[in-house]
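Excluded from the complex is one protein chain; the other protein chains are retained at their positions.
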Amino acid sequence: MHAETTATERKAAALAAFKDLARDPGVPKPDPILVVDNVVRRFGGLTAVEVEHVEVQRGSITALIGPNGAGKTTFFNQLTGFDTADSGQWTFNGRSMNGVPAHKVARAGMVRTFQLTKALSKLTVLENMRLGAQGQKGESFWRALLPAFWKGQEDAITERADELLTRFKLDAKRGDFAGSLSGGQRKLLEMARALMVEPELVMLDEPMAGVNPALTQSLLGHVKDLREQGMTVLFVEHDMDMVRDISDWVIVMAQGHVIAEGPPETIMSDERVIDAYLGAHHDAPLSESELEEQLHEAEAALEAEIEEETQK
Amino acid sequence: MRRAVIAFTAFLSGLVLLLLSAPAYAAAPEQSLRGTLTYQGQPVNGVKIVVTTESGQPVAEVTSNAQGTWQVPVDKPGKYKVTLDVSTLPQDTEVRGGNNVRNPTVFEGNPAAVLFALQAKGGAGPGGENDTTGQSTFWDQAAQLTFEGLNLGLIIALAALGLSLIYGTTGLTNFAHGELVTLGALLAYAFNSGIGLHLIPAALIAVILAGGLGYAQDRFFWGQLRRRGTGIIAMMIVSIGVAIFLRYLFLILFGGESQSYLQYTAQPGIQIGPISAAPKNFVAMGIELAVLVIVGLALMRTRTGKAARAVADNPALASSSGINVDRVIRIIWTMGGAIAALAGIMLGLSQNLKFTMGQDILLLIFAGVTLGGLGTAFGALVGSLIVGLFIQLSTLWVPPELKSVGALAVLIIVLLFRPQGILGRRERIG
Partner (left out) sequence: MDWITIISTTVKAAIGVETVWYALAAIGINIHFGYTGLLNFGQSAFLAVAGYGLAVTVTVLGLPFWVGIGVGLLSAVLLALLLGIPTLRLRADYLAIVTIAAAEIVRLVFRSVAFKDVFGGSDGRRGFSDGFYAMNPFSPGTYGFGWLSFNERVLWVLVVGWALVALSCLIVFLLMKSPWGRVLKAIREDEDAVRALGKNVFSYKMQSLILGGVIGCLGGFIYGLAYASVQPDIFGTETTFFAYTIVILGGAARVFGPVVGSMIFWVLLVLVNGVLSGAVESGLITFMDSTQVGPFRYLLVGLGLILLLVYRPQGVFGDKREMAIDAR
């Protein structure tokens, strides 16, 4: 892989930062970009997220893993302003972000993708890309009426979009409706579109879900690329092979809590993690809340499938 | 699928032509005299009205019904003499201006409205006395309005239950649900007035028929659209098309005039405590309550009912756990059509029949459903009762013509603070 060789330096730097860290949940990092304290989210009687403290190291690729219903996506939603946390605070680059609406979170440099890709089907691939650019003059109502105000900026945006499309091998599709892309291409488009925002922290929610194996390698390469370009990546993933392959640090969630942290090579041998993945299912009968969690997860998965079906 | 849609359209058009060519049993009476008696915004019933020709030949004697309305069909146009029997007025009221005789002119094919304004007898009494009577009438009025509010709320609830369950199971916000209400009322009228059946069997047949039409609607139309994968917004707009179609079909067949059933129209009121109403209203409320309880029990206890609630909660999950979703939806449409028809008949009993009666109540049904939380069966019941009560009780302070405004405003305000409705759940994202 071409990205492998060029990325070694950054990877080494990232790994060095993690070298002497303890494996405890909430361990302080040398240079955190995101610091989270006591974030709680309840749905009725069910506590979906209860994270006491967690930090994400700048310039690293951090994986967020956990069994089904651990609250990973809900946690993502809290951090990015898509859902309101019941309590808690978190800072991004030292700036307090709780209660900040989603669009301002994105403007601050914290951009997310979704588990179910949200390609804007009736817009072309290029329009999807252009939408990501920030500070567009033509997005204000009055200036939009006079093309002279925004034509120049639009050309610059288009140029940048075309570069990114070429990098993500979507340049041949630039004039097609996004709805005509395959599932994997949509994932690529969504990632490329997120980059148009020029974020510092990219948050990917299951970037590999539903992508065919041929495209996975290229997607992995792109994720590594992000770190190479100085961005920080936080991603949710199920597949441990991929986590091992690309992440520098792993945070494990179970039942809404962060239960362990550590480097990808050793994290799966951590007892707490094994308990979370296996113990809960093998030793004890499912509690009611877990059952409900699983139900919700199953619902989400089903809905995902249906959505995929109907989008065709 | 396409064929089925075509077949259904053809069926509908056939129905139109068939009904058009049938003798117009629903033809409006050529001309009539009518009026509404109200006092302090409340209908006055049981007042005797005597109609004679100009030369004094008797035409008819009627009493105002629970809505305070009365109507006398007349054979030919011309001048008539209408006398209000002051001895039948409530004790504390009199005709404003003192003249209890009117001489209206009836024109060919048109109803003539005859106005009698009522006011308190002898104007304002001495200050202190007036205060106490004012207070007692306020509470009497409140009790009376609570009763009427419950009556209206129960009717709304009947219609809302079907709408809410259909929304829950299919995602369809059915703007044609008001027309299902009208359909029930008009079908009953057709059997009642057209064929001459007594209202009770006519109503029974109408409810059963409306249930069958509900089934057919899903079997041949909505079900087919679902199978085509029609989006919920598109279905919502289709339902608007259906509503417009049916509304004007009713107008063509039934005419633009208000009608009433042959039985139970002008019942003298009875007094129970502070509440005075025609006996039919008590019976109607009993029936409405009984039906709601039966449907509620069916939802709670029977397999189909549980399945229906499961589907409303999450169709995909229900389907994956072996519930035949299509069958459940069809049952809900059948039941929804039947109870909406019942709501229409009850509405027709307490008001007049009109081709827009369902359209007029549709927003109140929506208000009830939304207040309770879209898609929750019991929320719809609670929401509807609140809407009914609110509408009637608000007339204590606002003019009756604006009573719906208050209810709709409350709907908007509630949604502002609790978008999921009173009983709805906050949705989980992701």
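Every chain is named by a letter (A and B) in the order it is written, and numbering of its residues begins at 1.
Rule of thumb we're sticking to: contacts are C-beta pairs under 8 Å (C-beta built on N, C-alpha and C of every residue); 3 or more make two chains touch, one makes a residue touch a chain.
All of these numbers come straight from a predicted model, not from anything done at the bench.
Of A:R41, A:R112 or A:H296, which residue touches the hidden chain?
Touches the omitted chain: A:R112.
Among A:L46, A:L120, A:A209 or A:M240, which residue is in contact with the omitted chain in the full complex?
Touching the chain that is not displayed is residue A:L120.
From the list A:V27, A:V40 or A:V197, pick the residue that touches the absent chain.
Only one of A:V27, A:V40 or A:V197 touches the chain omitted from view, namely A:V197.
Which listed residue (B:T52, B:T230, B:Q263 or B:S319) would be found touching the missing chain in the intact complex?
Touches the omitted chain: B:T230.
In the full complex, which residues of subunit A touch the absent chain?
With respect to the unshown chain, the touching residues of subunit A are 80-82, 101-104, 106-107, 111-114, 118-123, 127-128, 130-132, 134, 136-141, 144-147, 150, 154, 177, 190, 193-194, 196-197, 310.
Going by the touch rule given at the top, which residues of subunit B touch the chain that is not shown?
Counting over the whole complex, subunit B touches the hidden chain at residues 5, 9, 12-13, 16-17, 20-21, 173, 225, 228-234, 236-238, 240-249, 251-252, 363, 366-367, 370, 374, 399, 401-402, 404-405, 408-409, 411-413, 415-416, 419.
By our rule, only the chains that are shown with their structure count from here on.
At what distance in angstrom does the C-alpha mean of subunit B lie from that of subunit A?
About 53 Å, centre to centre.
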